[in-house]
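What follows is a single structure, and I will ask about it in a moment.
Removed from the display is one protein chain of the complex; every other protein chain stays in position.
And then chain A:
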Amino acid sequence: MNNSSSSKKHSPDQPETSGPTFKSQRTKMDTEKKILNKKLKDVEISCPIVYGSMAFWLGKKASEYQSHKWTVYVRGAMNEDLGVVVKRVVFQLHSSFNSPTRVLESPPFEVSEAGWGEFEIAITLYFHSDVCDKPVNLYHHLKLYPEDESGPMSTKKPVVMETYDEIVFPEPSEGFLARVQNHPAVTLPRLPIGFTLPPPVPVEDASRRKRGDTKDHPLSQWFMNFSEADELLQLAAARQQVQAHIAKLKRQISVIDGPHQQLKSISDQ
């Protein structure tokens, strides 16, 4: 299943070659391209992300039109670098802002502004060509004021609103898989038996690559923690309760049906 649309060089991570080996390298690249463009079924790549906003009240420095300074962002759920998957993020701000369409071509994907009002921000994620050619839309309501309205507003503590979600690629291309197979930003399921990946592409020079992860982000102390363990626990407990209730009801129903069942067994003979 060749993806004919992406016929250009698919990955910036490919090592540069030079000189006499060029020709043979090129034919090798062609066949590699074909292999890497192949789509894989039954392998689902998911990329957990967190998107949201953080708003600081400006306190004394607040003016009528700029009472808060806020940042809206998209980050990896564990603060990894989303740049392997996401090529570009477009934040669509309220039309009252200057050039409300903010395009971020590289991580960290965030926009910082100052303002007074809350509004919905449309975030569009564009992926690399070997990942997916369709963008994904997210919507986030910018929150400036804390839940507890009577509480004091502090310039030190921001109002944080984050949402966890996962981007799922149900049929990723081999090239994509090869590129990210060991990257912390994505989650791979266990690969099916007999599945062989082309050898992982060598990682580019650390010095050349700009740090795209948010582990040391200045605001990282405020990032919310999303642990699935709590939720799983909660769900498991709930399921147990429901199952117990179901068993009880079934017993009750069979008690009522008891006499009829007896008759049935008589006629069965």
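Just so it is clear, a contact is a pair of C-beta atoms (placed from the backbone, for glycine too) under 8 Å apart; a residue touches a chain by one contact, two chains touch by 3 or more; residues count from 1.
Everything below uses one rule, namely that contacts and distances are computed from a predicted model.
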UniProt name of the unshown chain, from "Trafficking protein particle complex subunit 6B", "alpha-glucosidase", "Diamine acetyltransferase 1" or "Myb-like domain-containing protein"? "Myb-like domain-containing protein"
Considering the complete complex, identify which of A:Ser46, A:Ser106, A:Thr124 or A:Thr155 is in touch with the unshown chain. A:Ser46
Residue-wise, where is chain A in contact with the chain that is not depicted? 46, 48, 127, 131-134, 136, 138, 164-171, 187, 226-228, 230-232, 234-239, 241-243, 245-246, 249-250, 252-253, 256-257, 260-261, 263-264, 266-269
